Each structure stands twice: as structure tokens, then as C-alpha cells.
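Read the structure below first, then the notes.
Only one protein chain is missing from this complex, and each of the others stays in its spot.
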Amino acid sequence: MNDKLIIAGREFNSRFILGSGKFSLNLINSVIKNADVEMITLALRRANTNGSENILDYIPKKITLLPNTSGARTAAEAVRIARLARELGCGDFIKLEVINDSKYLMPDNFETIKATEILANEGFIVMPYMYPDLIAARQLANAGAATIMPLGAPIGSNKGLLTFEFIKILVDEISLPVIVDAGIGTPSQACQAMQAGVAAVMANTAIATSGNIALMAKAFKLAVEAGRLAYLSGLGRVLDYKAEASSPLTDFLED
Amino acid sequence: MNDKLIIAGREFNSRFILGSGKFSLNLINSVIKNADVEMITLALRRANTNGSENILDYIPKKITLLPNTSGARTAAEAVRIARLARELGCGDFIKLEVINDSKYLMPDNFETIKATEILANEGFIVMPYMYPDLIAARQLANAGAATIMPLGAPIGSNKGLLTFEFIKILVDEISLPVIVDAGIGTPSQACQAMQAGVAAVMANTAIATSGNIALMAKAFKLAVEAGRLAYLSGLGRVLDYKAEASSPLTDFLED
Amino acid sequence: MNDKLIIAGREFNSRFILGSGKFSLNLINSVIKNADVEMITLALRRANTNGSENILDYIPKKITLLPNTSGARTAAEAVRIARLARELGCGDFIKLEVINDSKYLMPDNFETIKATEILANEGFIVMPYMYPDLIAARQLANAGAATIMPLGAPIGSNKGLLTFEFIKILVDEISLPVIVDAGIGTPSQACQAMQAGVAAVMANTAIATSGNIALMAKAFKLAVEAGRLAYLSGLGRVLDYKAEASSPLTDFLED
Amino acid sequence: MNDKLIIAGREFNSRFILGSGKFSLNLINSVIKNADVEMITLALRRANTNGSENILDYIPKKITLLPNTSGARTAAEAVRIARLARELGCGDFIKLEVINDSKYLMPDNFETIKATEILANEGFIVMPYMYPDLIAARQLANAGAATIMPLGAPIGSNKGLLTFEFIKILVDEISLPVIVDAGIGTPSQACQAMQAGVAAVMANTAIATSGNIALMAKAFKLAVEAGRLAYLSGLGRVLDYKAEASSPLTDFLED
Amino acid sequence: MKVNGKIILLQKDINLFDFLINNNYEISKIAVELNKKIIVKAEFKNIALNDSDSLEIVTFVGGG
Amino acid sequence: MKVNGKIILLQKDINLFDFLINNNYEISKIAVELNKKIIVKAEFKNIALNDSDSLEIVTFVGGG
Amino acid sequence: MKVNGKIILLQKDINLFDFLINNNYEISKIAVELNKKIIVKAEFKNIALNDSDSLEIVTFVGGG
Partner (left out) sequence: MKVNGKIILLQKDINLFDFLINNNYEISKIAVELNKKIIVKAEFKNIALNDSDSLEIVTFVGGG
């Protein structure tokens, strides 16, 4: 079946985006393999002088890199980080994050919209992390975002789809791919999001904090595929206050 | 990875049991293939005189048949149906159902326990459908049940895992395989049940009432596998009232 | 408004039943007053030889006492406790509990039905604590129960209305007063149960473990009344996937 | 107990704000009485030439009027409506609403912040309706809002506290009174919001669409009080995977 | 004779096996109860039917 | 003159106050915008209307 | 004699009523089982205790 995820014209078969944080480098590869990942996020940080090992050495070349702007507290800082990230020569994708809230790490939609406009004009493929506010989502779209990445719950919390009803509204109203980022803690939650029609799911902490990283990576891959197929199929109706037999009445018991 | 579902000594690779109701016969096969089904339920009914087509002609021989006792309102009726089913020569498995409630189709745990004891003594592999009552589950185990099959929601309702907290109690306390039957309406719900440690999931209506039976069958297969892997891995911890960054603080922004 | 709770012909204005466990005796009275309680549960235990203070001295005479059979693991033990309780001369009400599960304290519906029949025949007003199984509820009614008292969640857990969907089925199908017992942890949960049409709510741990017992007792009283009024009124409809303005469109902005 | 709701220095005993939409005028008064309402919202519209009846004739003088800016699609329109409302001589309170989304009626936080700043500078007591975004809430506070009024669900939907987890974050992080507006459909939901520490609750559709407006108004009043008392008391702890007896073990059964 | 709830008249002496064949039942896919007693297939030929008998002939159908 | 979106013709010179009274508006329960500018009630008598004016006259109604 | 699970020795012939009074039990607030049989209060004075008896004396306490 031909069902590609298309972001700014690029086609992807995988609808699961991996976050690379909190893993020991030598696990990254098995996660990528187990989850058939095609896109992975990275962060930027000061380089060490000694030629210490670099995460790029652990990521197959065919993987699309999605640098994030984590650490940015304003649009200006995010733009600065995005430009440096592009200078590293790994493409135009940028996962835009602007966060100035230290406890719940809630994104600043206002600053994110500003930065989206600047970066989109500079040719970046901007994938903004956002709080799932329909009005903000429309403005991100107008500002040139390639996707929107609403949170399900606070970053790293594994609390799940607390924003589910509002993500469904985004899917209903926004024509860009809606990718759930942050908060998804289990494969069933990733599956539920996909069933509701989101284009893709991103996870990092859910895998990094699981008991077996390779198994959990595989679990997420399968759950995302399952949810996508269920969405394409269309879910069955729900009966409210009754039941409906799955078997014919076995008539020979009647007499 | 060697992770078999074992019921009364028989090994199964698939943890998804298919109900064959509400399908047109010529769809059964594609559902079986798409979901890699190894066990399928059937019902019993009066035979037609003319050599009309029979469902057995549509099910590959390698599939384990699980006849149910649907229509039975008492232990005695269920035993009668079970014996007739076995006489059809398709093995000793029986999905025991005793239902005398016409609106919500709630199973009668008391009668089910009685019938379990009789049938187990006659050598049946008894898989009783039940209301997820821990005490009843213990008595089913003592009566010789091979598994217990608690409901998630009323039959055919697609309402999901309304009994989730109590199914977790069964998984915690009952040593037999716990197989969720009835009510599961979406792959994400099947995945969630598997994540919680149930041994397998059965579905029928969720697929039969979906928009695309073949796709939904595949979706259930993948979701059940995903949930199993997540269970084997162990889920990540959930943070209650805070967030936790997935990226290192990007220090170069500090000065 | 004349809206009485009627149990075996006795009328009550209060629909909140208080459990007296886990309180220091000198708090009981303020709880009763704050919550306008008319019925309170008690347990039975070996008497001390020295004339130590007795809980009966702390409960106003007008309160209906509802002794429980806590500690009973079988119908026989429950019957024995019930008879002893009645011998204490405080009336014929008995809160029947038969529990032989030490971890989740799940009631044994089978034994409870047996004991209900015996005690009802002896003239007790039997209020059986039960796991919300519709079939068991029907048998309790047939055995002579005056009410049924399904659990919301495990005793003392404060986990809330985990069984909500099944309690709604009991309200729909059982003609006796349905009184939610066990598990209710907050006033909003008590209110939600009452909104759904249960006849009354019992709580003990939710108040005993709260920060301020007198305030929480008052809170439960008000929440139960609120839920009852909402049930009598009938709830408003729920819109699924849209909104509806509460104000007229302010036309003068149009031109 | 002295527990006042204080908004911009004004004290209120009632924590339930009534919306006056969708009622026939001669019902308003009984709703106000039954719910002990002290503050009621109004909308602005073109006046009719004939001296037709006016809602002000139906509202007791002691009630604080809270005109809304419904119909405003931009900050400018909201400011215009607010000024006209104040010109009617009923005080400085304004419920600020800026909505340019026709399907879900989602508020525009950006425009709302702009209008808040303008109106606060003009001496209005600004109570902005908002989507519960923590960052936007902080900016509303900085712009001079007297309270924030986050939505629970889309206006008029009666879908309840879909944003509950994020409203708890607002209560935790914002020092202004947090008043839940929109979406609350039942008294139990109002109670739950109050238990979580919100300062007040507003409802309109839940009462206007109920079966008995007077009863439901009373129900909301009681539920809000119950939730407030529970919050002041502090809720009891929740046990995760076990139960805890409310009665002492009845030792005399042991031997 | 009663067959699956319907009354029919036996034209002539006939055993269970022949009756089923004549009525196009697929022996391999049915189970039979005669007067509420299950009859194993091996016995079909040895069982003579008469009009007082009640016969139930069942097979598998789709069911959940 | 435009009044609440409708065109009307002024028969004669008239000030805002008289216009409102003549048209049965309850002064105490309305607010008035003349050409998008709010007019305080004290000024009603001092404002002469003419056909080029646009008048908005609003009042409170039920709303949530 | 066994009283609420504890063995005690009866010094002298004594009836149930006196035993309870001597041991400071509040008659109005207890129920008594003698050898698993409930004894109504009216009978207390007529029942002579002996060392082979087993007595359960119960009362109400707080419980949910």
C-alpha cells in the first residue's frame, strides 16, 4: 500500500520519529533498526576539544536528521541555534522549540510563531513544537511551518495524550501534517494518536526510560503502524448503552 | 525471541484470537492472513439440508478452532452445546459462554463455573468468557479452566477497556492466561491490554464493523504484538507533576 | 421537595452513609453533624473487660446503625456476626460483607448471596456489599436484599468510580436502591455517582484520610445533594465535535 | 468560615458565576436565587426601538454584572464592545472574549492579551476567557488581567474538564484567581475543578440545557461549595495497587 | 419425526445415515442429537428412525 | 441616517436625545455610538443628527 | 474457661451475668456467645459457667 508521510515534499515510509536524548550512543543504532526509523532528532552543544566520539558516527547516513533548538528561550535564540545547526551541513530540517518555562517545559507559542516565520523565509523546513492551541496552529501554518508538533503531555513525563481532544481538533482543522511530540509514554498511546489521524508520532523518553530499549523501540514502530492502518480503515461504531451478539442465536436450544 | 502463548500445553505464536461472526465468508480468509491468526471462534447452529457452503471450507486447516457455546443460558445448555461441538471433530477447545441477560449480554459467572467443572472433567480445554470478578476467576481456575476470558465492555459495543483496572487485578492474581474478550473496539485498546500483561486479546466486532476489514485485521495484529513487546520490555516511569528535558541544556546560550 | 431514600420501608432524608472506621471517637460527632448523616456503619469486635469508652456513646440516638460483617470470609461467618450484631439491640439493618481476598479485599458475591438469603429469612434488612456484577445483583435481589452496595474501587483506595459504567447498568436494570460503597475518594466522585442515579453513596476512608475531617464531611454532604438534584433535573446534552455559542451574535459588529 | 473570592479587591461569597444566555428572562431570577449567584454575565446587542422588556429588569440590583465581549473577532472589536458595555453604567467588570474560530469557538489568546492590556489601562476589571496555555496565562497576568478564565471544553459543549491537567498547571503557576469557563456540563465536573483549587466556576449551557433549570442551578451551587470545602480540607491519599480495610479485623473469628 | 424443530413424516423405514444422505447433509460437517442424545457418526447406519423421534442436526457457523 | 444598520431619513433637525426619546429607546438602558465614537449620555442633547451620521444603539441581552 | 480467646480459671461457681459484671462488662453494650451459641441477655442469670466453656463477648467499634 502506498501511504507515505510527506513533509515539505520529502517522502517518508516511517511515521515514527525518534528522539536521540538519554540514550548511550551505542544503543542508538539498535533503536533505529528496531523501529525502522527514518528521521531522528538531535540537539546542539559546545564541542569538546579532544576528538571525543560524536553521535553522527552512530547514525546511518540514510537517516534524516532533525536538529532541535532545545535551550532556546526566545525566537532570537532559536533562530541562532537553527542557523548553527544548518551550518553543520545536515540539511534544512529544524525542530523548532522555544521554551522559557522551567517546571513544565511548556512551549511559548508566540515566540515559536515568530521564529517559524524567520526560519521559513530562510529556507528551513520548520517543524515547530507547540502547545495544541488551534489558533496558534493556524498562525504557525501561515508563518510557513512544514508540520505542527503539538504536545501530548509535558516533555519527558510519559503522561500520555492529555491533549487528545484538542489534537483531534487540530487534525480536523489544520491541513499540515500533525505530529504528536512529547508526553507519549506507551505504544498504545502512540497507536491511539495515529488512529485519530495524526500524521506521525515522536517519542524519546518513553523508549529511553523503558526496561528494554530495543523491544520498546520495536513496540512503538508496530503500534504506530497499527494506528495508521486503523485510521486508514476507519474505526467501528461504538454502541452506547447496549450489547450486540457476535454469534447468531443458536435456535436449536429454543425447543 | 521465543515468546509463545501456551494454552493447556498447546503453543501459539499469535496472541490475537479472531471471532468469525458478522463477516461474509469470503472475507474470513483475508482476515486470517492479514492478522496471522492461529485460533478462531465459531458458533453452532442447525444445519441446512441443502449442501450450502460451510464456514469450515473457508478456514485453513492449520487454524485452531474454538467453538463457542453462544446461545446457552444455563450450564446445562452450555454443556450440551460443547458436547455437540466436539462431536464435529475439530478438537477439544471450547469457548464457554453462558448468558441469560438480553440487554447487556452479561455472562453468568455462577453457571459458567459449574459448566467449566463439568467440561474440564470431560477433557475439554475450557476457555470461559466471564465478567472480571477476581473471586469468580479463582473459582474458574479451581474448576479446571485453561484460561479466563474477561470482558472489556459489553459484547459488540466497541466501548473498550471499561474493566481495565480489574483486568490488571486478574493479571496480578490469576496464574492462568488472561485473555480479554468482548468490548475491545480499537487496536490501541488491544495494545493497552497487552501492555498490562494479558496473554492475548480476542476481537470480532471491532474488525467486522470497521471501514476496511483487511486493514483493521492487520492493525490488530500489529497492535497486539506492540503491546506484548512493551509488556516484555517494561514501560517507562510516569512523572506526575513536572517535565524532564530530553535534550541537554544548550550551554552556549548562557553567556 | 419530597425526595426520600427508602430502604425496606424506612425513610431517610440523607443519601450519604458514613463509615465510622479510622476516626478518633471524639471526631465522629462533628462528622455526623457536618454531613447531616442519618445512617452510620459499625463493626463488631471482642469487648474489653475494663469499662473503656464505647463508640455508641458518641453517636446520637436518632442515627440508624448499620453494623457490618467485616472480617467474615464465608456466608456462615457473616451470618454469625450478623446475629451477634442484632443481639446488641440496635435494629435489623446489616451491611453484609464477605471477603476472603487479602490484597484487594474483593467481596465474594457467591457467599454474599447465600448469606443474604439466610439473613433476609431471619428478618434482617440486608444491605450486601458486592462486586458490581449484574447477574449477581439480580440474585441478591431475589435472595431478599434490601439494597445492593456495589464497589466503586477497592476498599480504602480512594481510587474513585472505576466501575462507573457497570454501576450505570445496575441502576438501569435493578429495581432496588443502588448504593455505591468503597472506593469513592472525593466529593466530585460521589456527585458523579448520584448524577447517574444511584440512590445513595457511602464513604469512610475519603473523609478519614482527608486534611480536615469536618470540612470534608460537609463537602460530601453537599456533593451528594448536588448530584441528586442534577439527577432529578436531568443533565444537559453533550455536543460531540463542535461548540455552540452561549451569546447571540453581536450583529452591530457586522457593518 | 471566612473564605471569600476576591477579584480586583471586590469580595464575593459565591464561587459560581452564572451565564445568562439561552434562558427565558422569567427564569433568570429563580436561577439566581437557587444558585445564590452574585455575578452574572451579559452580552451586548443592538437595542430595539420599542420599549421591549430588558434583561436588567430581571436581575436583582445587588448582583454584579459581568458584560462579555462575545462577537468580537479581534482585540479592537473587543475593546469597542467593552467600552460600550461600560457606558451602560453597570461597572468596570468585563469578561473579555475574542473568538475568530467558527466551528470550535476557540479563543484567540494573542488578541485577548492585546485587548487585556488596553482595557486594564483604561481601568477595566478584565476577566479574559482563554485557552489554557500557561505561557499565555502569564502574559495575561502581566497585561493586567484580574483573573484568567480558561476553558474546560468548547463553549456550549458540556464535554467537561478536557483540559483538567493543564488547568491544574495554571492553578499551580498563576497567582491570579483561575476561573473555569466553558465546557463544564455537570455539577460533578464543577466540583472536580474546585477540588483542584480553581477559584470559581462559570456555567451557562449546562443549566440552560438541563431538564429542570431551577434544580440544576441549585445543584451547581452545592457542587461548587462541596469542591471548595474539599480543596480547603485537602483530599485523601490514593492507594495505587491495593486496598485497605476500613474496619478492624474481627479477631473473634480467628479461633 | 421432528427434524431441527420441523415436523416431517417418514415415508418408509430408514436409518439415520441414509436419512442424512438423502437430505443432502454433509456428514463430515454435522453433529447429530437424537432425542437429546448425541449419536456418534459410526452409529448412524445402525440407528433406525421413527416418527416419534426428535432429531437435531447442527453445524458450525461464524460466531464470536 | 443609518441606525443600527438600517437607513432612515430624518424629517427635521433633531438632536440625539430627542431622536432616542421619539423612538422609544430607554435612555438608562442603552449605550450609543455615533460614527464609531461613543457618546456619553450627558452629551445627547447637544448632538445634532444629520443624514450622513451612523448611529449604533446597544443594550444588554442574555449571554454567557 | 476460654474468654475471648484467653484461658482463665473460674475461682468459684458463677453465672454468666455475675461473671460479666465482676469483669466490668457493660451488659447493655455487649453480645455474648457461649460455646458458639448466642445467649440472650434475659438468660444471663440462669447460665452457670464452667471451665470447659468458651465465651465470646463482643461490642461495636468503628468500622466502614
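Letters A, B, C, D, E, F and G mark the chains as written, and numbering starts fresh at 1 in each.
Convention: a contact is a pair of C-beta atoms (placed from the backbone, for glycine too) under 8 Å apart; a residue touches a chain by one contact, two chains touch by 3 or more.
Since this is a predicted model, take the numbers as computed values, not measurements.
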*Which listed residue (A:10, A:45, A:73 or A:242) would be found touching the missing chain in the intact complex?*
A:45
*Residue among A:14, A:68, A:147 or A:246 touching the omitted chain*: A:68
*Contacts of chain A with the missing chain: which residues?*
19-23, 25, 28, 41-47, 49-51, 54-56, 65, 67-68, 70, 80, 83-85, 87-90, 155-156, 202, 204-205
*In the full complex, which residues of chain B touch the absent chain?*
245-248, 251-252, 254-255
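Note that in this section only the chains that are shown with their structure count from here on.
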*So how far apart, in whole Å, are chain D and chain E when each is placed at the average of its C-alpha atoms?*
73
*Please list all residues of chain C that touch 2 or more other chains.*
19, 21-22, 43-46, 68, 70, 80, 103-104, 155-156, 159, 204-205, 245-248, 251-252
*Contacts with two or more other chains, residues of chain F listed in rising order*: 4-5, 56, 58, 61-64
